[in-house]
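I'd like to ask you about the structure that follows.
Removed from the display is one protein chain of the complex; every other protein chain stays in position.
First chain written, first letter: the chains are A, B and C, and each begins at residue 1.
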Amino acid sequence: MRYRCRIGARELELDVDADGGVRVDGAPLEADVARIGPLVWSVILAGRSHEIAVLEREPLRVRLDGRDVVVDVADERERAAIGRAGGDTRPYEVRAPMPGLIVAVHVREGEVVEAGGSVCTLEAMKMENELTVPRRGRVATLRAAAGAKVNGGDLLAVIAAE
Amino acid sequence: MRYRCRIGARELELDVDADGGVRVDGAPLEADVARIGPLVWSVILAGRSHEIAVLEREPLRVRLDGRDVVVDVADERERAAIGRAGGDTRPYEVRAPMPGLIVAVHVREGEVVEAGGSVCTLEAMKMENELTVPRRGRVATLRAAAGAKVNGGDLLAVIAAE
Amino acid sequence: MFKKVLVANRGEIAVRIIRACRDLGVATVAVYSDADRGALHVRFADEAYRLGPAPSSESYLKVGAIVDVARRTGADAVHPGYGFLSENPHFADACAAAGVAFVGPPPTAMRALGEKTAARRLARDAGVPTVAGLMQATTEASQLRRDAAAIGLPVVLKAAAGGGGKGMRVVQDERELDGAIRNAMGEAASAFGDASLYLERYVAQARHIEVQFVADGRGGIAWLGERDCSLQRRHQKLIEESPGPSVDERLREQLGEAAVRLARASGYVNAGTAEFLVDVNGAFYFLEVNARLQVEHPVTEAVTGIDLVALQLRIAAGEPLPFTQDDVVRRGHAIECRISAEDPERGFVPSAGLIPFVREPAGPGIRVDSALYPGAVVPTEYDPLLAKLIAHGRDRAEAIARMRRALRETVVAGVRTTIPFHEFALAEPDFVRGAYDTEYVAAHWPSPTPAQPSDGVAAAAVVATLARRRHAEPSTTDASTWRRSAREDALR
Partner (left out) sequence: MFKKVLVANRGEIAVRIIRACRDLGVATVAVYSDADRGALHVRFADEAYRLGPAPSSESYLKVGAIVDVARRTGADAVHPGYGFLSENPHFADACAAAGVAFVGPPPTAMRALGEKTAARRLARDAGVPTVAGLMQATTEASQLRRDAAAIGLPVVLKAAAGGGGKGMRVVQDERELDGAIRNAMGEAASAFGDASLYLERYVAQARHIEVQFVADGRGGIAWLGERDCSLQRRHQKLIEESPGPSVDERLREQLGEAAVRLARASGYVNAGTAEFLVDVNGAFYFLEVNARLQVEHPVTEAVTGIDLVALQLRIAAGEPLPFTQDDVVRRGHAIECRISAEDPERGFVPSAGLIPFVREPAGPGIRVDSALYPGAVVPTEYDPLLAKLIAHGRDRAEAIARMRRALRETVVAGVRTTIPFHEFALAEPDFVRGAYDTEYVAAHWPSPTPAQPSDGVAAAAVVATLARRRHAEPSTTDASTWRRSAREDALR
């Protein structure tokens, strides 16, 4: 099985064959993987020891040797599907990270938001928080309304490919 | 449901009714029980806060407010069964706590051992260890043989009621 | 010494206080909201009583309910921790009325220091330098405009009734002044029920240096060194250290002496902290007195070897200071990093939720004061502080190295935390050479060159291919996972 992984600025291609052999960008590596607990793994790759703790899923965020990194993995079948659709077009949901008050909404439905742009401002835990989008897209759905109280997890907007 | 519990030198009778009310030796107590994790519990009994961590099962050994205690519980149905047979007659198994060498056997089959008496001496981890019985009983089965190598968990003897 | 202390707080500081009580052989009573039933402070205390639902106003701020629990349980003292009711003189009064000792300063001192311009006058009268500015608060915008003109811009508007950055505004440009006054008054009114403001000259590139002092109410007063708390974001401290890397022996003595003068002038008893700004020329100005235990007290404990919470309890129980100023010997250097449930990659937005796994650091020179445990749920209702890491070393370099090691060992799954910020700062050249001030965070974070993952990206990728399987059941060490999983993949 071939995987395409993006970790920070690094992209790499991972080939895993049926007996556990690994090739990274084509180069074979000796891999020894041990699961330490439900969320903790130890991987020894060609002698280098790495500890990986799963912090969050979807997107997968792990702590790798004491650094938080987001790992974006797609196997060749998923990639083929995305490739056919032309780039990563999966819609992205903006949800309230915690209960609070929407004090301002900065976009309208149909509007295009740049990567890092703010959809709305949520006041929670006595602070104002900008809820931003990770990549450029169009506001397909907008649920956030200024003055509304929201619960953690509430859907505020859906951002789709333009 | 009524339970009979033995903890150290203390014996107490616990009545648990269907809505969670507790009586200890007949006296009603306000009980607030929270499970913190798979092995950790918090119990607030009439304002007193207790933390209980399960260390081992069968017999149940817990850490209660920083003290290791063994809790022996039987509900009224089990007690009735035991009562009919006259006291705690469940046979007790002596097993090797770890791999090692039996250097001496101190009992013969059919012999009566006092509580705390040693069945055999196991040399393991470079130390000699006496394997003792928790209550007086008769050696119903003896598997331990001097000079034998054993694995952890191996049955060495069964002690039954006299 | 007291027989039983009620701890009127939650989180790491409640655990900290319970530990001090246990060390002294004093029984403890915890109080808790519904959000904290499973919390460590509830489990570690000898007794525990529910206050009410999660919101602070219905639980940890309920003066009557807390005093009631103290009376009912026969507690002879209440320790308020920091935040919540710790600087509320009504609470101290209520404790006194119920015959329960309040572990903190007398209400008179609390009141004298609580109104910020009153505290400024007290400092001025005691001969402690204050920043140029008003000595009386006002709700008159015209008065504030006149004073701003007299002092000259930039100025800082501050709420007279409170702290924590609420109602505070830096004004650089005259055109911003009217709007800033309006905003600050609104904020102060809603936060403290009092719109009064005062203003001070803004001190640029200042260091926030504070001095820990203790007074026993019998004339015994000592100061225990300083802490540099300049590393703040929006007046919220992130990293503190002692000694201050920019503080020389002369300045230290001056600050210590000023703190003692403030303690004497306010009739202070128990532990308190005098906060100062130090400008680029080394001149210092009184800011305010925090009339309670500080979050960052452990750095002082590490350096002096004195248990401040135990000392607070001793003083409140009427004991004299067990040492004199000359007995206070500082050793080495200590740094504290606050691990909060905030996402430093998104403007420190608070984060909440279940923490399925946590690993705290340990080993030489590391202390952890924490409320974390696997299965903990971070509620949204309270301050986001989860844990404090304190590193102590022979010198600043060793303390930094140990803190970096400790941060690397730490894992908090399930919520975002300030750990990535701390990892950045502890390796950032300006911080490492001690060249930072209150403007550091705004100037340095987010980092223009984000941290690069280690050479382990391939290892993380391997785990990612495994971790995305939903059927991967929890297991203990299982070196065969990899091969089995690879075979499964091949069969898909």
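Convention: contacts are C-beta pairs under 8 Å (C-beta built on N, C-alpha and C of every residue); 3 or more make two chains touch, one makes a residue touch a chain.
These figures come from a predicted structure and were not determined experimentally.
Enquirer: May I ask which residue of C:58, C:194, C:279 or C:398 touches the chain that does not appear here?
Expert: Among C:58, C:194, C:279 or C:398, only C:398 touches the chain that is not shown.
Enquirer: Which candidate, B:34, B:112, B:145 or B:160, sits in contact with the chain we can't see?
Expert: B:34
Enquirer: Can you work out which residue in B:54, B:140 or B:155 touches the chain that's missing from view?
Expert: B:54
Enquirer: Touching the left-out chain: which of C:135, C:204, C:280 or C:354?
Expert: If we include the chain that is not displayed, C:354 is the one touching it.
Enquirer: In the whole complex, not just what's shown, which of C:306, C:378 or C:462 touches the removed chain?
Expert: Checking each option in C:306, C:378 or C:462, the one touching the absent chain turns out to be C:306.
Enquirer: Since one chain isn't shown, list which residues of chain A touch it in the complete complex.
Expert: Listed in rising order, the touching residues are 32, 34, 36-37, 42, 44, 47-49, 51.
Enquirer: Need a quick check: the contact residues on chain B for the chain that isn't drawn.
Expert: Here the touching residues of chain B are 1, 3, 5, 7-10, 12, 14, 16-22, 24, 29, 31-41, 43, 45, 48, 50, 52-57, 60, 62-69, 71, 73, 75, 97-99, 122, 124-125, 127, 129-132, 152.
Enquirer: Write the list of chain C residues that the hidden chain touches.
Expert: The missing chain touches chain C at positions 15-16, 19-20, 22-25, 37-38, 44, 298, 301, 305-307, 309, 329, 331-332, 354, 359-360, 362-370, 373-375, 377, 394, 398, 401-402, 404-405, 408-409, 476-477, 479.
Simple rule for what comes next: only the chains that are shown with their structure count from here on.
Enquirer: Between chain A and chain B, what is the separation of their C-alpha centroids in Å?
Expert: Taking the average C-alpha coordinate of chain A and of chain B, the gap between them is 50 Å.
Enquirer: If you average the CA atoms of chain A and of chain C, how many Å lie between those two points?
Expert: 32
Enquirer: Which residue numbers or ranges of chain B touch two or more of the other chains?
Expert: Residues of chain B never touch two or more of the other chains.
Enquirer: Can you pull out the residues of chain C that are in contact with at least two other chains?
Expert: In chain C, nothing touches at least two other chains.
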